[in-house]
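Omission of a single protein chain aside, the complex is shown with its protein chains in their original locations.
So that you can tell them apart, the chains are marked A, B and C in the order they are listed, and the count of residues begins at 1 in each.
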Amino acid sequence: MNSKSNNAEPDDGARPADKAMNHVARFDIFCRRYIEPEGNVVAELPEVTSDVDLLKRLYRQMVLTRVFDQKAIALQRTGRLGTYPSVLGQEAIGTGVASAMRDDDVLLPSFREHGAQLQRGVSIRELLLYWGGDERGSDFSGPRNDFPVCIPVGSHFPHAAGAALAIKLRGSDNVAVVIAGDGATSKGEFYEALNIAGVWQLPLLVVIANNQWAISVSRKEQTRARTLAQKAIAAGIPGEQVDGNDAVAVFTATMEALEAIRAGRGPHLIEALTYRLGDHTTADNASRYRDDEEVSLHWHEDPVSRLRDYLTAQNHWTKEDEQTLLEECRGQVDSEAEAYLAIPVQPVSAMFDHLFAVLPEPLKLQREYAMEAGKDDQNGGN
Amino acid sequence: MNSKSNNAEPDDGARPADKAMNHVARFDIFCRRYIEPEGNVVAELPEVTSDVDLLKRLYRQMVLTRVFDQKAIALQRTGRLGTYPSVLGQEAIGTGVASAMRDDDVLLPSFREHGAQLQRGVSIRELLLYWGGDERGSDFSGPRNDFPVCIPVGSHFPHAAGAALAIKLRGSDNVAVVIAGDGATSKGEFYEALNIAGVWQLPLLVVIANNQWAISVSRKEQTRARTLAQKAIAAGIPGEQVDGNDAVAVFTATMEALEAIRAGRGPHLIEALTYRLGDHTTADNASRYRDDEEVSLHWHEDPVSRLRDYLTAQNHWTKEDEQTLLEECRGQVDSEAEAYLAIPVQPVSAMFDHLFAVLPEPLKLQREYAMEAGKDDQNGGN
Amino acid sequence: MTKMAETDLLGAVNLALGRALQDDETTIVLGEDVGVNGGVFRATDGLQEKFGSARVLDTPLAECAIAGIAVGAATQGFRPVAEIQFAGFIYPVIDQVLNHASRLRTRTRGRLSCPMVLRAPYGGGVHAPEHHSESPEALFAHIPGLRVVIPSSPQRAYGLLLAAIRNPDPVVFLEPKRLYHALREDVTDDGKELPLDQPVYLRQGRDITLVTWGASTLEVLRAAEQLEAEGISTEVIDVATLSPLNDEPICASVEKTGRCIVVHEAARTGGFGAEIVARIADRSLTSLLAPVRRVTGYDTVIPLPRLEVKYMPGTRQIVDTAQEVMALS
Partner (left out) sequence: MTKMAETDLLGAVNLALGRALQDDETTIVLGEDVGVNGGVFRATDGLQEKFGSARVLDTPLAECAIAGIAVGAATQGFRPVAEIQFAGFIYPVIDQVLNHASRLRTRTRGRLSCPMVLRAPYGGGVHAPEHHSESPEALFAHIPGLRVVIPSSPQRAYGLLLAAIRNPDPVVFLEPKRLYHALREDVTDDGKELPLDQPVYLRQGRDITLVTWGASTLEVLRAAEQLEAEGISTEVIDVATLSPLNDEPICASVEKTGRCIVVHEAARTGGFGAEIVARIADRSLTSLLAPVRRVTGYDTVIPLPRLEVKYMPGTRQIVDTAQEVMALS
């Protein structure tokens, strides 16, 4: 990471040629990191993370996310789950962000934020149900106001602004938190939502999980902007980078941003730098477009081992702790997977039953027909 | 205009709190101006405008634009033109930008850039025909590759990127120039196009005619960004402000940007600061949402009198010159208006005749029917 | 507070919006220029003054975000009424409406819902500039989980808009701007809604059923009178809620008259008239005495004002077609 001095030369923009040029505005982007690879501390850990139990909670949650991820991939490979996007290598973001949120905040996750969803209280069973191809997986029993995952990339940014507007109109101090990838910052809705949130000073936190790839399109091919954080400048709101593989940095940056937002200081953007260690989804083969070597290098940045190394170095974590934790996580994930697999398919009528609050008269006949036709397993185009 | 020093304090973004923060990037925005209100020179005029004839051409063209504008409004008021958006007070932008362009550049104008279109060689008759409600007004005999005006705000930014892509692929050194208003910078397409142009380093110049209003929505309600120029930072491309009521500044900034772009240095954004002195369109009543006083103050910034004052002060322009010019312009506009009014309505078949290169068989019957039905002037829903 | 006043369709929209804002504090109005300016047509005139700028919000110029923000706010307990300034600028919101607003309830099995209204003036015939005369109703009427409602009189505008706002699901409410000032009638601002999903009989008749919606009701009613004078008795139905389409009253009428013409302003191919005809050809075929015709806009782009009148389906075309249909049976 770059460490220029504060008063560095301008990176971009016209330089003053003569008296005709007035300096109008200046912007700086900073990047935050506390723990570097191998668990070394580069800066004193902030007050909010002085509690070792908190760090352990972050660590456990990342491990749970990873164990879940492995299971999901295994289920997909054996035909018991649909196409699945792995979050391998990005666990610190979902965990860090969601851990800093309050229950009454609203999360709007992208399709890869299983970690954030788990932390928010979506159950493993629900996550599997959703990725197994069943709408009931989005009927979370936990965070009832959170959004389901967003598949059309970037289309949930305006929802987040809308949820934030609702919060602001109600006068409460909770926050809407939206997470999306680097690719999502190329979509118009990203800028539209950020811009309006800026004008209206909405309680909105935008987290960009910059994992360097949007399927096969690299970060460099996605935008010429040196950072994604600087996209906030277009909306006149604060933007910052954080080492997204440092759970402490993610947690702290989120915590501080949420505090500022709750205090009425308007929307905020965090770009969390990370790397997608796996394929884009189980339907993807990343070796078609990137070198294994690049991937290997990034394992060095792995957020899970980084925090473990730190905790170990500080004598807060042992091999036995690790063993116990893994067993716990595996046990939990396996039993949830069993429960998922036991859930029967919805009845045909389910297609109709949540389309409207009350099924309109004209659709009742179709529903009956569908139930009749659907009885027959031969039917259907497959 | 603000005139901070070059090394001013950061305006935005997180400040470094401790060692955890690394400075990653810095951006500065400058604003350019040569001639201020009342024709005073604030900085030596640049080399490219040392030719007095050029300055006179700019001036004449602005006056022609204004005379055209008055005529169009008069025609609308008397029922001989459709809804019309006045360019009063913004003449320096269209004139300055289009004068710096080469014939083989491609212009993609917003609906208010009559000045730029006139300079590009679209005839007054054609402009009136278009605003009079006849598609033939967009079949310019002049700049054959220029786009027709864009009505859906901001939707032409991607076209400009596409035209620039065509230029780049062809390997020529012309440039696509798109002009739009401050309101247009809130649309997703603006950012999408800018971002892609940045990645592909397209020969694209984006000019934002910031006239402080988007119908009744003020610049401040449109975005919290301090400048619109800084929106370029989101795309990682250069952005600058220019006093859009100083024709010399607009011309010079455009010229320099075009040169850089022709040299392969990629896209560029210019925010030209101006003010909409008239109503949004002839269908609007601006006094509903802004004070007359605000408008009066801005007359002081009027680009036409500013350049005239300068030329007069330099002894390049006299009262007689002015009189002659006004007569010439009025004569030209009046005779073009006559010609416009004499153009008969298109035949009914015209609806069909340019829909496809060759009218598909299935549509031929409809065309015949329409011609038959259209004979009767009683027909039609009005 | 109940007031009766003669008003036009635009005034009725304004009344309904005011009533909704008054009755339910979760109702908010947002869109470009809806605040101080009261909307470019004045549909929201006076509302910001009365209800404040927190509930009547001027937005930046970004249609997709306007719709998306309405979605977000709707899921969190508000009832946003978003205005798209002209239907020609509504296309960027289709993604939000189709992929999100109309699906959130079913995607989450009822956990979240989207009680929002998207209003837009639509249609031609007012000599508007390019891209200002669109009739996009068919695009929305194909979206499952969405209601498409179009009023054709001040009373119906008032009652249907209130119903749309109070409805627990998303509604696209298209206002035929050619009717904004075309007729006035007494509208009682009593907060009473009219039923959605219900076509309206505008005229009872014997010989032929004319099905229409929006501004075309004007021409259809005019044609009905001319036909009456010629001894042809027409039944006129205003579809009002295009989707979900209740075809019962339409098919019942056709089964009575044996003949049908559908009239709309949008381009014919893929227009919603096709759906009406398809319902009839399915349910009431054996009652038909003559082919079902459509009198519609052509399959062309609606021309700029100078030629626009030649595009719009007119009274004469409806009368001619009715005579032809009568002659064929």
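Here, contacts are C-beta pairs under 8 Å (C-beta built on N, C-alpha and C of every residue); 3 or more make two chains touch, one makes a residue touch a chain.
Here the structure is a predicted model, which means the values were calculated and not measured.
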{"item": "Displayed partners of the chain not shown (whole complex)", "value": "A, B, C"}
{"item": "Omitted-chain contact residue, chosen from B:49, B:155, B:230 or B:245", "value": "B:155"}
{"item": "Which of C:107, C:166 or C:310 contacts the chain that the document leaves out", "value": "C:107"}
{"item": "Absent-chain contact - pick from A:83, A:172 or A:296", "value": "A:83"}
{"item": "Chain not shown: contacting residue from B:179, B:199, B:233 or B:311", "value": "B:199"}
{"item": "Identified contact with the non-displayed chain, of C:11, C:31, C:72 or C:88", "value": "C:88"}
{"item": "Subunit B residues touching the omitted chain (full complex)", "value": "106, 108, 135-136, 138-140, 144-145, 147-148, 152, 155-167, 169-170, 176, 188-189, 192-193, 195-196, 199-200, 350-351, 354-358, 360-363"}
{"item": "Where the missing chain touches subunit A, by residue", "value": "82-83, 111, 130-135, 151-154, 183-184, 186-188, 214-217, 221-223, 283-284, 288-289, 345-346, 348, 350-352, 355, 363, 366, 370, 373-374, 376, 378-382"}
{"item": "Subunit C, residues in touch with the chain not shown (by the definition above)", "value": "64, 88, 91-92, 94-95, 98-99, 102-103, 106-107, 130-131, 138-139, 141-145, 243-245, 266-267, 269-275, 277-278, 280-283, 285-286, 288, 290-294, 298-301"}
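Everything below uses one rule, namely that only the chains that are shown with their structure count from here on.
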{"item": "Furthest chain, CA centroid comparison against subunit C", "value": "A"}
{"item": "Among all chain pairs, the one with the most C-beta contacts", "value": "A-B"}
{"item": "Rounded Å distance between subunit A and subunit C, as computed from the means of their C-alpha atoms", "value": "40"}
{"item": "Mean-CA-position distance for subunit C and subunit B (Å)", "value": "36"}
{"item": "Per-residue multi-chain contacts in subunit A, two or more chains", "value": "188-189, 192, 195-196, 199"}
{"item": "Multi-chain contact residues (two or more partners), subunit C", "value": "59-60, 62, 64-65"}
